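Here the complex is missing one protein chain, while the rest keep their positions.
Chain lettering (A, B and C) follows the sequence in which the chains are written, and residue indices restart at 1 in each chain.
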Amino acid sequence: MSPRILPFIMVLAAMAMVPLVSTSPFYVNLTSQVAIAAIGALGLNVLVGHAGLNSLGFAVFPGLTAYLVAWLSTVGGFDPVPAALLAIGGTLAASMLFALVALRTTGLGFVMITMALCQIVWGAAYRWTSVTGGDNGLSGVPRPGGAVLPLERPEWFLWLCLCVLALALLQLGRFFDSPLGVALRGTRDQPRRMSAVGYDVWRIRFVAWMLAAGWGAAAGLLYAWYHQFVSPHMMAVTASAEVLLMVVAGGAGTLAGPLIGAALVVLLKNLASIWIDRWMMLLGVTFVVIVLLMPDGIVPGLGRLTAWLRRFRPAPAPALVPRERTDG
Amino acid sequence: MAFWISQSLNALALGGLLFMLASGFSLIFGLMRVANLAHGALFMLGAYLGLAVVKAGFGFWVAAASAAVAVGLFGGVLERTLLRRLAGRTLPQVLLTLGLAFIIADACLMLWGGDPMRLPPPPELSGAVRIGDAVFPRYRLFVIGASAAVALGLWLLVERTRAGAMIRAAVDDVGMARAIGVSASTLFTAVFCLGTALAGLGGVIGGPILSVYPTLDQDMLPLALLVVILGGAGSLIGAFVGAYAIGFIYTFGQVLVPDLAYVILFLPMIAVLSVAPQGLFGRRLG
Amino acid sequence: MAEPALHIAGLSKQFGGLPAVSDVSLAIMPGERHLLLGPNGAGKTTLFNLICGDLAPTLGSIRLFGAELVGLPPRKRTAFGLARTYQILTLFPHETICRNVMLALNGLKAGKWGTWRAFEANRALRAEAMAILDRVRLADLADRPVSQTAYGDRRRLEIAMALALSPRVLLLDEPLAGLSRDERVTVQDLLANLPPDVTVVLIEHDMDVALAFAERITLLHHGRVVATGSRAEIAADPRTREVYLGA
Partner (left out) sequence: MPRMTTRAAACSWLAATALSALAAWPVAAQQPPIKVGFMTVRSGALAAGGKQMEQGMEYCLAERGGMMGGRKVELITVDTAGQPATTKTRAQELVERERVNAIIGPLAAFEALAIDDYIRQVGVPVISPSAAAEDLTQRKVNPWFVRAVGTSAQANHALGEYAAKDLKLKRVATIGDDFAFGHEATAGFQRAFEDNGGQVVQKLWPPLNVADYGSYISQIRTDVDAVYAAFAGGNGLRFLQQYAEYGAPVKVIAQMTTVDEGILKSMGKEAVGVISSGWYTATQDVPGNKEFAAGIRAKYGADPGYYTAGAYEACAFLDAAVKAIDGKVEDKQALMKALRAVKLEKGPFGEVTLDEYGNPIMTVTIRKTEEKDGRLQNVVIKTYPKVTQFWTYDPKAFLADPVYSRDYPPAKNLGK
């Protein structure tokens, strides 16, 4: 077992064991939320961390999938699984169209155009009341499963989320080290050179966009199944900003960063609010503190901290913590 | 006819307000490459401060001036103490300014409560005037004039003064500006103060139209971003054209095609960005 | 007469009405060492950008061994055997020297679309990269991140990135800029040892190096070709003096 994936396996295993130690399904459900948010953040990280394309409209991917699966499995009369496949297919098809517009730009233009695309879908969800239910959304989304896989039970649903999360980590972990992953970072740092040595920069970015869309769709599917309802709020600008904050706070371009960032935001939002009234303020202060102490995010920051601490030891200890990628 | 007159005036008033909000954002972005996502929150802070001054018994004009100064100073402090450390690093800046926006918004909610509040226009500007067949609020005419005055003032500042020359030089090339003796540090702080002061002023000027309420920042920030993107980041003329373009598109779009009310602002923006990714007056950024 | 390696005819580029390159025509034969000479702002780098496709010309044609390049994106031109270096270093600072070259090597290979197997695990690619690094004397620094190397090493890496494409026509934009005397000698050797069948077009301000290297010279001024000819012809041409001293 490679030492690099060991910590991830440990974290996933610890998350999977929450149902065994927790007396209340609340913590199980909270862990599911962390997992779902982490899948989305991992998807966005492909764009933000590796392609250098900062999106303020990521929520469009989970949003589209969630609405599609909700509509197909309630009004449309499909079973949950075929509905899910159609929803993901539909999201990917729509994402291809979005790419034609969004990938014409980079930098701030990309930030805005992704926000605009998301706002348009949000507007459609909000305005097209007869299909989407308007601001009331669609409720009664059924979860799949049955006697073998009782996904209506929190622990089983958590395990499903963790399986998807593990898949995302594995696929993206491999991708980031693959020739295309290296090339993607090349297009981020020197698009001109990449083009001059024979790479099709647009197509590489397109692959990144579709990867982000795919994992976003997976997160959206789980979101719809988890909450069993969808509403336009999940595509508001603040929802997209929240995912971006997860990625940046955890450490853009790292594999563990989005996971840490997702856990931080979800737990702050939902656990801290139990004890603190002004949790929005707490969230804001947390971001400011992170940025001042660790401008590149938590994972690179802690990587640097451990490297710094290690200098004070006479002999290097066996590497329990592998060096994190800090190429974000 | 009355319809076109009054809707055009509405568009001009909204465009003027947006210009006050977006010009500061654009100046800051052009000079420092900082997308200040706390700009909407500073606009709201200005509105709340202005309201507090009015409630303390001072007039509207004192409120406008003091809110502009206070928010400007606050912006300067933020730049000196926090933003300065993150020069040139986009993602940390996003995290920081969004975090600040959260803090400011929640602090306003704590201090002033969630009740929406009215910021009355000064008595000499309340009431409506008749223009042809159309009836139009006097205060909105003032907003149209005031924003035009601010635009003119900014233009004179940037194009006709020594400070403006420095700003222009630094926008083109910070290194070069330093070489010819511009103190970039002072200039950055000054421009950040100016930009945030404009946001604070805009908050008070906009108060009588928009009223003052907790999510004012979230409602205004996307509009400011749209203006800047449409017009081109870092360009004063771009912010000017963009603000009035958005004012007209928003006003007439909602009236003429109500079914597209939610997307009316984004469709033209996508069209513009597809053709000119830097916006109408933007320069290509590194 | 054989077909030119690079044939430029009537090439013009205007930036918002201002001409940067005007009606430039050049024929560079296979294996030729050709120097572009001219003061700053003469349009030399713009000409490179036009040839490589970073800029689209307003008018004119560019042929590489008879194939028209105008209208093709840069990556397709690369596939025809064109490579260049940049005056401003254009490297991947977070990667090692070796991975920089591997990345360049991979650009024309189908394996660049791989998403599962690790890039690092491609031993054949690494061996190829090491061979190129050997040519530019960077093999011993292969695993050092670019951000931790000296400027002179980066200049050589810049050339290695172009060599990785096994070009038939190589455009070098000031390959000696900013180098120390010793480093210059290394790069000079490197240039001298380029395969004779590779056509090289050079922009260089160091006259000693440039004149020693180039067989034919084109003098550019204000975006126009002032003169083209052999070393001796250009040196003897009174317009050369005029451009450099009179203007």
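We adopt the following convention: a residue touches a chain if its C-beta (ideal position, glycine included) is under 8 Å from a C-beta of that chain, and two chains touch if they have at least 3 such contacts.
Every value quoted in this text rests on a predicted model; they were computed, and no experiment measured them.
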Chain not shown, its touching partners among those shown: A, B
From B:Ala65, B:Leu210 or B:Leu236, residue that would touch the chain that is not displayed: B:Leu210
Residue touching the undisplayed chain, where the options are A:Leu160, A:Leu180 or A:Ile260: A:Ile260
Touching the absent chain when the full complex is considered, from B:Leu223, B:Val241 or B:Met269: B:Leu223
Residues belonging to chain B that touch the chain removed from view: 3, 6-7, 10-11, 13-14, 106, 109, 113-118, 120-121, 126-128, 134-137, 139-140, 208-211, 213-215, 218-220, 223, 250-252, 254-255, 258, 261-262
Contact set of chain A toward the excluded chain (per top definition): 7-8, 10-11, 14-15, 18, 21-27, 29-30, 33, 126-127, 129-130, 134-137, 139-140, 223, 227-229, 231, 233-234, 256, 259-260, 263, 267, 269-271, 273-274, 277-280, 298-299, 302-303, 320-321, 324
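By our rule, only the chains that are shown with their structure count from here on.
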Chains touching both chain A and chain C, listed by label: none
Identity of the chain that, by mean CA position, is farthest from chain C: B
Identifier of the chain whose CA centre is least distant from the whole-structure CA centre: A
Separation of mean Cα positions, chain C and chain A [Å, integer]: 42
Centre distance in Å when chain B and chain C are each reduced to the mean of their C-alpha atoms: 47
Approximate Å spacing (C-alpha centroids) for the pair chain A, chain B: 32
Chain B: positions in contact with at least two other chains: none
Chain A: positions in contact with at least two other chains: none
Touching residues (chain side chain B, partner chain A) in the complex: 29, 35, 82, 85-86, 89-92, 94-96, 98-103, 105-107, 110, 218, 222, 225-226, 229, 233, 259, 261-263, 265-267, 269-270, 273-274, 277-279, 285
Interface residues, chain A side, partner chain B - complex: 48, 54, 101, 104-109, 111-113, 115-117, 119-120, 122-124, 126-127, 237-238, 241, 244-245, 248-249, 252, 278, 280-281, 283-288, 290-292, 295-296
Touching residues on chain A, where the partner in the complex is chain C: 174-175, 177-183, 185-186, 189-190, 192-201, 207, 327
